[in-house]
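Complex shown without one protein chain; remaining protein chains in place.
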Amino acid sequence: MIGARKKGEVVETKPLLSLRNIRKEFPGCLANDEVDLDVLPGEIHALLGENGAGKSTLVKMIYGVLKPDGGEMIWAGQAVQIANPSTARALGVGMVFQHFSLFEALTVAENIALGIPPELSGPGLEDRIIDVSKSYGLPLDPYRGVHSLSVGERQRIEIVRCLLQKPKLLIMDEPTSVLTPQEADKLFETLQRLSSEGVAILYISHRLEEIRKLCHKATILRLGRVVSDCDPAQETARSLAEMMMGSDLTSAVKAEGRAIGEARFKVSALSTTPDDPFAVALKKVSFELKNGEIFGVAGLAGNGQSELMDMLSGEALASNADVIVMEGHATGHMGPEERRDLGLGFVPEERLGHGAVPDMTLWENGFLTAGRGQGLMNNGFIKTDKTKDFANAIVERFNVKTAGIEHHASSLSGGNLQKFIMGREIDQNPKVLIVLQPTWGVDAGSAAFIHQALIDLAAQGTAVLVISQDLDELFAVSDRIAVISEGRLSESTPATETTVEQIGLLMGGLHEAEQHGGQAA
Amino acid sequence: MIRIEARPEAAANMVYAAPVIAVTLTMIAGIVLFMIMGQSPGVALYTFFVEPVSTFDGVTELLVKATPLTLIGVGLSVGFRANVWNIGAEGQLTIGALAGGAVALYFYEMEGFYILPLMVLASIAGGMAWAAIPAFLRSKFNANEILTSLMLTYVGLLVLSYLIHGPMKDPDGQGFPESRLFSDSALFPVLIEDYRLHMGWLFALAAVAAVWVLFSRHVIGFQIRVIGMAPRAAAFAGFEEKKLVWLSFMIAGAASGVAGLSEVAGPLGQIVPSISPGYGFTAIIVAFLGRLHPLGILMAALLMALSYLGGENAQISLNMPNAVTGVFQGMLLFFLLGSDVLIKYRLRFGR
Partner (left out) sequence: MDGTDIVVSAALTIITAATPLVFAALGELVVEKSGVLNLGVEGMMVVGAIMAFATGVTTENAFLAILVGALSGALVGGLFGFLVLVLLSNQVATGLALTIFGIGLSALVGHGFVGVTFAGVPSLYIPLLTDIPIIGTILFGQDLMVYMSVAFAIGIGWFLKSTRAGLILRAVGENHDAAHAIGYPVIRVRFMAVLFGGAMAGLGGAYLSLVYTPLWVENMTAGRGWIALALVVFAAWRPGRAFFGAYLFGGITIIQLHVQGVGWAIPSQLLSMLPYLVTIIVLVVISRDSGKQRLSAPASLGKIFYAAS
């Protein structure tokens, strides 16, 4: 298929969609600044940029979710105002969101009916769903409840919904961020087939390799402006990345020959039976963390990572106390405070509302987990001055950009708040640090800083667990890597002895093996 | 066209401005209401809000009315900060008054320094016991405390009705549903000779001070705030939600119980079929109007007490129905909740 897209394939030269001088401003942030864009029929057009470069904002305006503050949109030669998504759909624009617009409690067919015009959603919809999903290789059962589907299946719902409307332009916002490399390849086949049928595809991503492989053209955004239009096949991943970030890349440096010591923290056959119908059950998860080592756990979202995190942090208690052992102490029945007393530190995935309280000041957020261990109170009375010193030290050491520690956590950017939370845990000198998605939605500069901080921490002898969806991140920092899938944790392999492809296979493999097993039974 | 736009950070000045805006809007709406009712707005507003406190006697009466409102408001604010919606203070007040009153009746015509402290303890125990039911049902069975605490208010009022028509009825009362008058040893001492202002006011001030310290300096107050603002962050930090839910119910129950006692052992001097004109519900408004801050609650309680006095005064001198008070209180809370939008959002006019 990849060979088929080579030169001369895009015959029509009149753009299907043209954007001219599009502007969009949010309070305190110019998200799009005089953006121009041309998308030709049948073209797979990449929209490339870092988090916060304005890609999502731009496509939301094309889909009518947001209104531009200035500029014009030309659709098939006609100037148009896209006031809302139904106008967009009527023109022939379909969109698959990064965060799916799905309704857990409804069925696949109901979800699709909601996303298409009433005249298409009449009787026989279920049959048409089956037809479309079969012909494009996107198997889907219209009668199932969405809450029982995997992330990949959920994405298919969105794609099938768009296809039912026979779109001329399909917008895909970071579609592969939730897929295994193998699932992603299948998606590319579907997209190439659509392209050959004349459907234009606007493809948002920050994954350079897949853009080089898939896309005919790339428009690169930085800080809301178009910095370049290019043919991605002619570029290297590095040159694309440099255009995206606007500066030479620096990647985290692993300390050479780090001394890896004794196992300090051990989890053996940890299983859970959740009350929550939407939660994933953990199945006999076992691993150990050694002094000075970074252990990476890869996995697609929703395979038990947050459930594992809850068990490790003490937000949920294990059924057996000794399935989690920290330096000889059975901790499975301990709450978070006691675990911190033993020298454990945690950074959860959600920054606002989990790792930090949005409407509290930074220094109060410093007190949140450090108050007890760092002697920031006296008989329960908070030592305000000492707490503020603690918070100021974090801001300084971790280069947190803020107007001051009296400001609320919600006023910080994602990257800066993440640095603060990371700093709060690291400054307590944990013996074991457990981190979930450390750089999710964080700008590249902060991400590099956080990676370096993790590596430095391990170099001082701390045992570190990093659970992440981002394989590049895991390979950049980890000494050993394992994969979590459907609540099971695979055997670990040294990072130097495995590849992204192998880990990718495990990420999807366990999942499929489970499904086949289910069907056979 | 008005649009609402999120502020990057909550506006601290609006936290204080919103109640002022709300009170102003309520006054304006009040003028309209009085005009609809055929009253001269100037006279009505004067009768409602100025005349009651134009004498020293009036001011002390204001404090008498503000006593239960402050106590309950401060007690409820602890729970509201933790997203614990105990709205059954009226029931807790009633049971507290009954428990304290029972002690008073038990020691009928006796003297002793120990009677009042026993009454206070009994009222605290009564209020706590009534608050313990929704606390238990929520922490054990996950039952919604809004509904259970409110249902228990109706039950509590029926308990009062039963007792006052039966076991607690004054044997020499010619069948009136009222208890005996408490003896002097079982009455709250007045603070100023010849006025009704009593010791309960000191309890209210003490509660204000205690809760102020709790929230400004103490880790328990910190934990309660975190639970209310970000429950998952509280779990992450290891704060025990159930313990804090219990604590906030107990504080509210104790405060409401004492508030109930301060009525029966204060201005009433006996148990009657209707102990409180809805103080337990008005205190909810007090707590919000006071921004859940003890000092704010104190001021809000004074304002709400004024609305009670004003309502009574308007009934006497303008022959207006007493229910105007309730309408005023409801409007004030509405306007306050509406004005609160300005804290987290700003209004933009035009496109």
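Just a few scattered comments:
Note that the chains are named A and B in the order they appear, and that numbering of residues resets to 1 at the start of each chain.
The working rule: a contact is a pair of C-beta atoms (placed from the backbone, for glycine too) under 8 Å apart; a residue touches a chain by one contact, two chains touch by 3 or more.
These numbers come from a predicted model, not from an experiment.
Every shown chain touched by the omitted chain in the complete complex is listed here: A, B.
The chain omitted from view is touched by exactly one of A:L16, A:L58, A:L102 or A:I450, namely A:L102. Here one chain is not drawn; of B:S179, B:S276 or B:T325, the residue touching it is B:T325. In the full complex, subunit A makes contact with the omitted chain through residues 26, 64-67, 84-86, 89, 97, 100-106, 110, 113-115, 118, 121, 274-278. On the side of subunit B, the interface with the absent chain consists of residues 4, 6, 85, 87, 137, 141-144, 146-148, 150-152, 154-155, 158-159, 161-162, 165-166, 281-282, 284-285, 288, 321-331, 333-334, 337-338, 340-341, 344-345, using the contact rule stated above.
Note that in this section only the chains that are shown with their structure count from here on.
Separating the centre of subunit A from that of subunit B, both taken as means of CA atoms, is a distance of 48 Å.
Residue ranges of subunit A in contact with subunit B, taken from their complex: 27-28, 313-315, 335-340, 346, 348, 350, 352-360, 364, 367-369, 371, 377, 380-382, 407-408, 410-411.
Residues 5-10, 217-220, 222, 225-226, 229-230, 232-233, 235-238, 240 of subunit B touch subunit A in their complex.
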